[in-house]
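Apart from one protein chain that is not included, each protein chain of the complex appears where it belongs.
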Amino acid sequence: MAVRVGVLGTGRIGRMHASIVAQQLQDAELAVVYDADVGVAQRVGRDFGVPVAGSVDEVLADPSVDAVAICTPTGLHADQVVAAAGAGKAIFCEKPVSLELSQVVRALNAVRDAGVPFLIGFNQRFDPGHGAVAAAVRDGRIGHPQLVRITSRDTEPPPVEYARGSGGIFLDMTIHDFDMARFVVGSEVLEVYAAGAVLISPELGAIDDFDTVVVTLVHENGCLTTIDGSRRAVYGYDQRVEAFGSAGVVVSENPHVNAAVVRDEHGSHGATLNFPFLDRYAMSYVAEWAEFVSAVRERRTPSVSVDDALPPVLIALAAGISIREHRPVSIAEIVEASCPASGQSALDFRA
Amino acid sequence: MAVRVGVLGTGRIGRMHASIVAQQLQDAELAVVYDADVGVAQRVGRDFGVPVAGSVDEVLADPSVDAVAICTPTGLHADQVVAAAGAGKAIFCEKPVSLELSQVVRALNAVRDAGVPFLIGFNQRFDPGHGAVAAAVRDGRIGHPQLVRITSRDTEPPPVEYARGSGGIFLDMTIHDFDMARFVVGSEVLEVYAAGAVLISPELGAIDDFDTVVVTLVHENGCLTTIDGSRRAVYGYDQRVEAFGSAGVVVSENPHVNAAVVRDEHGSHGATLNFPFLDRYAMSYVAEWAEFVSAVRERRTPSVSVDDALPPVLIALAAGISIREHRPVSIAEIVEASCPASGQSALDFRA
Amino acid sequence: MAVRVGVLGTGRIGRMHASIVAQQLQDAELAVVYDADVGVAQRVGRDFGVPVAGSVDEVLADPSVDAVAICTPTGLHADQVVAAAGAGKAIFCEKPVSLELSQVVRALNAVRDAGVPFLIGFNQRFDPGHGAVAAAVRDGRIGHPQLVRITSRDTEPPPVEYARGSGGIFLDMTIHDFDMARFVVGSEVLEVYAAGAVLISPELGAIDDFDTVVVTLVHENGCLTTIDGSRRAVYGYDQRVEAFGSAGVVVSENPHVNAAVVRDEHGSHGATLNFPFLDRYAMSYVAEWAEFVSAVRERRTPSVSVDDALPPVLIALAAGISIREHRPVSIAEIVEASCPASGQSALDFRA
Partner (left out) sequence: MAVRVGVLGTGRIGRMHASIVAQQLQDAELAVVYDADVGVAQRVGRDFGVPVAGSVDEVLADPSVDAVAICTPTGLHADQVVAAAGAGKAIFCEKPVSLELSQVVRALNAVRDAGVPFLIGFNQRFDPGHGAVAAAVRDGRIGHPQLVRITSRDTEPPPVEYARGSGGIFLDMTIHDFDMARFVVGSEVLEVYAAGAVLISPELGAIDDFDTVVVTLVHENGCLTTIDGSRRAVYGYDQRVEAFGSAGVVVSENPHVNAAVVRDEHGSHGATLNFPFLDRYAMSYVAEWAEFVSAVRERRTPSVSVDDALPPVLIALAAGISIREHRPVSIAEIVEASCPASGQSALDFRA
């Protein structure tokens, strides 16, 4: 039986998820959509031939709905995760769960208590190239990982109103790279050092955000990761991952728009990279959904789940303190600051 | 209003076309399917939620059907093209129209008389890489084309029963490359020389077919094209096009399964190429359909149409004679042999 | 003890050989140079600090000279090979030995009779990339070879006076590719088909030569080789070799002038290929000399020797007949034409 999915929030990203569920998966079907903007929801409902719900509660109360995709604004994620978990629905949640640590913890605890399948939307793990890098490390093909480099360059800065509510570049953009570092290295991050600049968008500088950043991560196993991030690469969406180890190196390069190369008397000339991130990562979103649907059908934990939802938020918060206080910041410091009284930290999901 | 398409023939390739029409196009919808094997048709109809017709005539008689996709065995194409043209339907026809020259001519004349939009299924023109090669030539980026090389290597020989009815390697496989040569060079082929061997599949040799071929084409504008074809490349589907000219060269390389490369003490190691041709050319089929649907809506001739359907068949027939008679064969010879009496050749579609 | 080398002919190619012997080899030293143009010889002698001989005989009579490099015009090679063999010198001979078959045979027989080490200057075998292709085939990494493609594109047509005496494009330029085909496939050529055009240099056309050619070779082991050759690639010296077989494919790509690539909003941009062939093949010439010197010191046959000197000439002659008579030509036909009376062919060096 197909997994019936309700999509909450049908803006750009929610519409894309609805389209994958409706059209590209064998074992899933789009059951219902909801958006606070009724007109937006109706357009998506019409395009994919599914009903529009009047509220989140209506979706959660529908016994024929097996799973929800939470694609609403970040500020609503935590409450919706808690409600969906309470309703016993499987949950596909866009990243991050929340910009506030306490909310992340509350939501993840609700998921744990309910025992429902939960996938956190770090889709880049499902990119064929990046996935092959992580697999090469896991399979020992490069030996013990020693140095990881992640290139993370977007094509345009976000509108400043969006950026204002996004938690800044670390919680909005490089959070994917923090997850990638954990995924590729296979070891938790202990310490963060971040440097940054405003070289592209003075508007971002005006709200104390950055558009150009460099982050150094120290992992438990001794590996060092560097991430360089930019809000604007004019040549297309540039996303590469490289893992260097005792027995070799593995690199995931960008695909080009097409594979044609012209050579003339001036040199060789190829296509640009892909521009919109939805194009660059189209395959990853489908693979991400395939993993979620398969996990729901097999009643198992998805490959990127509760234990992966919190650490990137911790790293992003540490990076924010590091760049402002101009010093390396340990993850332990962030955890302790958030729950000073607890001996057994509420954040330790791995215990 | 969406273009409503009936798919005739729902085997492997027909099912793929049905799936594109049903799921991946904005302006088209799958109206009905038909297959001589009712069970096969019913499975496809159920999967895409459309009715199954009891006969081709039933599809052609349906006034709500705007276009048909002819995906039946080659031997049926010509009659179905004639019938569909007579019914005023737009026609998407898998290649080739027929293995017999007279049938090709009859079918194309019917299309001309009816004035319906007609697309012949040389999907490889719509591959982003090969398309960029042709565009580079057309735009003058490599100057006057002088040498073209086409690499055309399949992943497995066909079953011998299939091969027997396919007209041989030139009409079945390299016909795509003959079309590509015309498309990229932008000039008709005058003469063909073919050499071949049986190195992979003795069964193919036993029915006087070849599995390994090299073809030299001489174009009207002086350009020379070489094609090398093989029925089995163990490393994946290998399809490259290179055009060399007075001002440069343009090359379309194969995409890899993924972009990750491992380097170790033995060297560098990347992924294979894609294996099934449906994967290698997935994007090209969607782009081909987009062109067809747009042409139908705009009531114009598709970019690969009547004038492109016959020449590759002529080249394939010339290649067959060349390889058996061990000599270069001109296209004029094939045309003259087929209509000895006519002063104004019935084949001259460009007049 | 170092091998003492006399260089006969110190034009562009002879001067380069003198420079390698003088400066880049451990176990060889430049002993003396000779050129019919005394001024040219004196300049080279001065630059490398060696004496200038007054005649070829003077060089051959010098007991301290172990080996000669024959870099004179092609018409003089055969006589000089015979004389050097008679004098017991090891011989490094630029290709081809002669444009006339009978002269090639006479010279090679003299070498055989004298038993001196002889290397024929097919330097491209020593290119690291092409050499790795041949090694991959020899080692079975691609299985049984089935299709070989050789790209051979020069950067400028030769002066017409030079071309007139060169024997035409097949004996002057593609002779390297004929040797490469034998080297890579590891099997003799049985038959040749050549097509050609004059698209670059009408002057070459005026002397019945071609500037653009495509050649198909059929090998004894069933492999088919295609060569495409051009006298002018505006983007640099383009020399690639690809061998496809039952277990894979191996490709040797061109090195670029440098490895830097720029990406901007228009795409990616890299350097041209190398322009002068002396740059493209610099490493190959040094490796060729290392092989020759090592063979002389070890009193063994060099890796490219008497048995390799004749076949490329035969293939070139067959290609010339093929392109003019517009038909495939067998090597056997060339051999028989050259020695009609002999039952046991004088050309059969492999017997």
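All chains are identified by letter, namely A, B and C, in their written order; residue positions are counted from 1 within each chain.
Just so it is clear, contacts are C-beta pairs under 8 Å (C-beta built on N, C-alpha and C of every residue); 3 or more make two chains touch, one makes a residue touch a chain.
Because the structure is a prediction, the values reported are computed rather than measured.
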Among C:G129, C:P145, C:G167 or C:P311, choose the residue that contacts the chain missing from this document, as touch is defined above. C:G129
By the document's definition of touch, the residue of C:N254, C:S322 or C:S338 touching the omitted chain is C:N254
Touch with the omitted chain, as defined above, among C:V262, C:L278 or C:A337: C:V262
Full-complex touch with the removed chain, picking from B:V52, B:V213 or B:L273, is B:L273
Which subunit B residues touch the hidden chain? 234-236, 256, 263-273
Since one chain has been left out of the picture, which residues of subunit A touch it in the full complex? 144, 146-147, 149, 151, 153, 193, 195-197, 199-200, 212-214, 216, 218, 222-224, 226, 228, 230, 232-235, 238, 244, 246-249, 326-328
Contact with the hidden chain only, please: which subunit C residues? 23-24, 128-133, 136, 141-142, 247-255, 257-265, 271
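The working rule: only the chains that are shown with their structure count from here on.
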Through what angle, to the nearest 5 degrees, does subunit A rotate to match subunit B on its C-alpha atoms? 180
Whole-Å gap separating subunit A and subunit B, where each centre is the average of the chain's CA atoms: 41
Can you compute the centre-to-centre distance for subunit A and subunit C, using the mean CA position of each chain? Integer Å is fine. 58
Can you list the subunit A residues in contact with two or more other chains? 263-265, 271
